[in-house]
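Only a single protein chain was left out; the remaining protein chains are all shown in position.
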Amino acid sequence: MSELAVHPAGHHDQGFVKTYLWSTDHKVIAMQYLFTGMLMALIGGFAVYVFRMQLAFPGQSVPLFGRVSAGQYNSLVTMHGTIMIFWVAMPVLLAAFGNYLIPLMLGCDDMVFPKVNRLSYQIFLLSAVVLVASFVVPGGAFGGAWTAYPPLSANAVYNLTRYGATVWVVAVALEFVAFLLGGINFVTTAMNSRAPGMRMFDVPIVVWMIVIASILFMASVGPLLAGAAMLFFDQVLGTGFYDPATGGDPILWQHLFWFFGHPEVYVVLLPAMGIVAEIIPVFSRKKLFGYRTIVYTAVATGVISFFVWAHHQFVAGIDPRMASLFTITTLIISVPIAEMLFVYIATLYGGSITLTTPMLWALSFVAEFLLGGVTGIFLGAAGADIYLHDTYFVLAHFHYTFFPIAIIGAFAGITFWFPKMFGRMMDERLGKIHFWVTIIAFNFIFIPLFMTGAAGDHRRIFDYSGFPDLATPGLQRLRIIATMGLVSLLAVQPVFFFNFIRSMVRGRVAGANPWRANTLEWSAPSPPPHGNFAELPEVYRGPYEYSTEDREEDFWPQHVPDDSPAPAPAATAVGWR
Amino acid sequence: MISWYVTQASSYAADVDDLFLLIALIVGAFFLAAEFVLLWLIVKFRARPGVKARYITGEKTSETRWVNYPHYLVLVFDILIVAAALRVWSEVKIDLPPAEERVRIIAQQWAWTFVHAGPDGKLDTADDIRTVNVLNLQVNRLYHYELHSKDVLHSFSVPAFRLKQDAVPGRAIVGWFRPTVIGEFDLQCAEICGIGHGLMPGRVRIRSAGAHAAWMEMAPRMPQLASVTPAMPATGAPASFAARAASVEASAERERGNR
Partner (left out) sequence: MEVPTGRLAIWWVLASETVVFGGLLGSYIMMRLRHGAWADQAANTNTWAGAFNTLVLLTSSLSAVLAHQAAERADGPKAARLLRYTILGGGVFLMVKAFEWTHEIGEGFTITSGLFWSFYYTAAGLHAAHVVAGMVIMFIVSLTAARNEELHRVENVGIYWHFVDVVWIFLFPLLYIAK
């Protein structure tokens, strides 16, 4: 990657530290977020391996871990959930792809505030270190679930993980601050740094989605940040914000948490949908169906997401009449999301579809997320949620949404933009093997868990042996199948890492535009140098002009002037690799 | 579909199951249709040499109606599901039919205590029966439960009843159920409450009237222990949930005072 050392703005070779560790270049920062997220995914993945082995073979020593105690079980589920949402989904989907793509797709040389960008990653890294440290503090990692409901989370006498609980709150608060800072760049760059000629509706969908997601995050996280400060004070100073004995209210935390928590799922969903929206047109050679519809429904989803939060609290002790209201709003939000999925499916009509690895991931996102979406209806319908709340049905639902978002979306984006990031192609055969085994294994994990949830398996239980109605051979068989699915899923991931690393070093050279795509990042060299473009591009059309009538080529890059009969050469200057 | 796995042991269990089935049929149909269309399009429009893709913007009405019609259908079915869901929700959580018997449920780390009203039918009297982890009920009797927590959040969950209610410290939450099947079923804590969360299973034992009366006779009377929470209003439950909650809170406030 010596390209980073040579570029048009005339900077000199800056050395390893400045180039890779202390850089303000948005692409380097994106890679930092990506690799940190992938590393945290390994930790979160190990945690789930351990506790699912405990569930499949209760009381037996888990290979690579040992016997799982009740307290360790709670810490493992807590850290798995916390890590996957805040330290995998957010950094990979929002920060990594946001940082990498936004300046490139908008045709500019970097984010508006590069130093704030660097600071945001550093705070994020600090938050990750703090969180991982909680594994080794006395008492171990926090064991009160990623939702951290008080009084359990506020009082060490109850949770028995005094230091872990406080470290957890601090880590989460730091992560929030990091993403608030990061958001500044996404929004200002998208508003002010677009290439000349790029109107609002010429901006690629993924950029729209990341910007809307950043705004959603910013608008929703504030109350939880305040709530986290209150929880911290309860833990450390003995204030009683959430303690009924002092006049406090445990339910207050729940409202603050879920007021953020629900928009948060759209904060991660929208970027993933954006990634899929970029891939489907390229590999069906078709204009994205209903660009404006997608933007409007994304905004509508974001707005409605602020009015559904208490569907997490139907049986929590809130006024039951409030629950009726939230059932209505929750089912309403299914409408714009369904619309978006229908629009993606409609894009395929009349297309010319090639099933490359990125396309397989993108299409499987739609196929799998559909199940996640429809199972949400059961939970939003308050009458059914009385039974389903806190069962594995909920868990299966949110994994059928989160897995497509965080894992499928990430793999889709990585396999699609890898050639741009590293200048080389990934191996298609390895990519397909990884894809098929991952997807099949994923379904083997969570279909059984819908069933065990409907049968009454409640959450965060380390051993069902004490429950005669649940300790049946049939249900245990389902739990074992789910665990075997997980083990298979984890076992095939090395194929991806092998493919990734080998392709970085020895993959086929990619060239600037191997996928023959339209958006501006494909007009920069692969990988783009510091400063991205030798000459900043101008934009003449929208991002999805594929297979336009009266043209020979089936794609029409945004930066190619109107009167050219054929697309301009993709590399903008001689000499860039 | 839930009843394939779990007995319907309360008067509203079938309603919850029917709601689940209704939702499953509707969303199942949509799900299968969407997946079918997705797969069919992938197969039908796979790349073929010499065949160019079409240019469709998705902005013309003739094109968008293919998306709009399913979209409106989603809205229609959503309304249907909302109506059905609210009916069940109202039945279980908002309505409060008159009680034939009361039971107080006290959740703590990590056990359940049940205070049965005893032969006189009134709580907080000398003939109350206190049990730990086993809830003894008479079939076809309408119970009001009064749910407390001594420490953290717990959740009173009886899958066979299709009932769940979080227990919140500092509150007494009132609800109802009517067991309809004689037998024994699991009772769970459905809100993570510490390391013993999985170690507080309970059982619900439902007996016929005669057997239940026999149990009451045999059950040891325990001396009246200091109540877990401040004194409850002595007579009857106010009509609405909010009023209920308010009256409980008010008496709790009076007793606690305010710092």
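To keep things simple, chains are lettered A and B as they appear, and every chain counts its residues starting from 1.
By our rule, a residue touches a chain if its C-beta (ideal position, glycine included) is under 8 Å from a C-beta of that chain, and two chains touch if they have at least 3 such contacts.
Computed from a prediction, not measured in an experiment: that's the story for all the values here.
Trainee: Looking at A:Gly183, A:Gly290 or A:Pro557, which makes contact with the chain not pictured?
Mentor: Considering all chains, including the one not shown, the answer is A:Gly183.
Trainee: For the chain not shown, which residue from A:Gly144, A:Pro204, A:Gly240 or A:Gly350 touches it across the whole complex?
Mentor: Checking each option in A:Gly144, A:Pro204, A:Gly240 or A:Gly350, the one touching the absent chain turns out to be A:Gly240.
Trainee: So one chain is hidden, and I want to know which residue out of A:Ser69, A:Asn192 or A:Thr548 touches that hidden chain in the complete assembly.
Mentor: Considering all chains, including the one not shown, the answer is A:Asn192.
Trainee: Of the residues A:Leu21, A:Val157 or A:Ala226, which one touches the chain left out of the display?
Mentor: Missing-chain contact among the listed residues: A:Ala226.
Trainee: Just the residue numbers, please: which parts of chain A touch the chain that's not shown?
Mentor: Here the touching residues of chain A are 112-113, 116, 180, 183-184, 187-188, 191-192, 218-227, 229-230, 233, 237-241, 246-249, 252, 256, 259.
Criterion: only the chains that are shown with their structure count from here on.
Trainee: What's the distance between the Cα centroids of chain A and chain B, rounded to whole Å?
Mentor: 32
Trainee: In the complex formed with chain A, which residues of chain B make contact?
Mentor: For chain B paired with chain A, touching residues are 1-2, 5-6, 15-16, 19-20, 23-24, 26-28, 30-31, 34-35, 37-38, 41-42, 45-48, 51-59, 63-64, 66-67, 70-71, 74-75, 78, 81-82, 84-94, 109, 151-153, 155, 157, 159-160, 162-166, 168-171, 173, 184-186, 188-199, 201, 203, 241-242, 245, 256, 258-259.
Trainee: Can you check the complex and tell me which residues of chain A touch chain B?
Mentor: Residue positions touching the partner: 69-71, 73-74, 143-145, 149-152, 155, 158-160, 244-247, 249-251, 284-293, 314-317, 319-321, 323-324, 327-328, 331-332, 334-335, 338-339, 341-343, 345-355, 363, 366-367, 370-371, 374-375, 377-378, 381-384, 386-387, 389-391, 451, 454-456, 458-464, 466-470, 546-549, 554.
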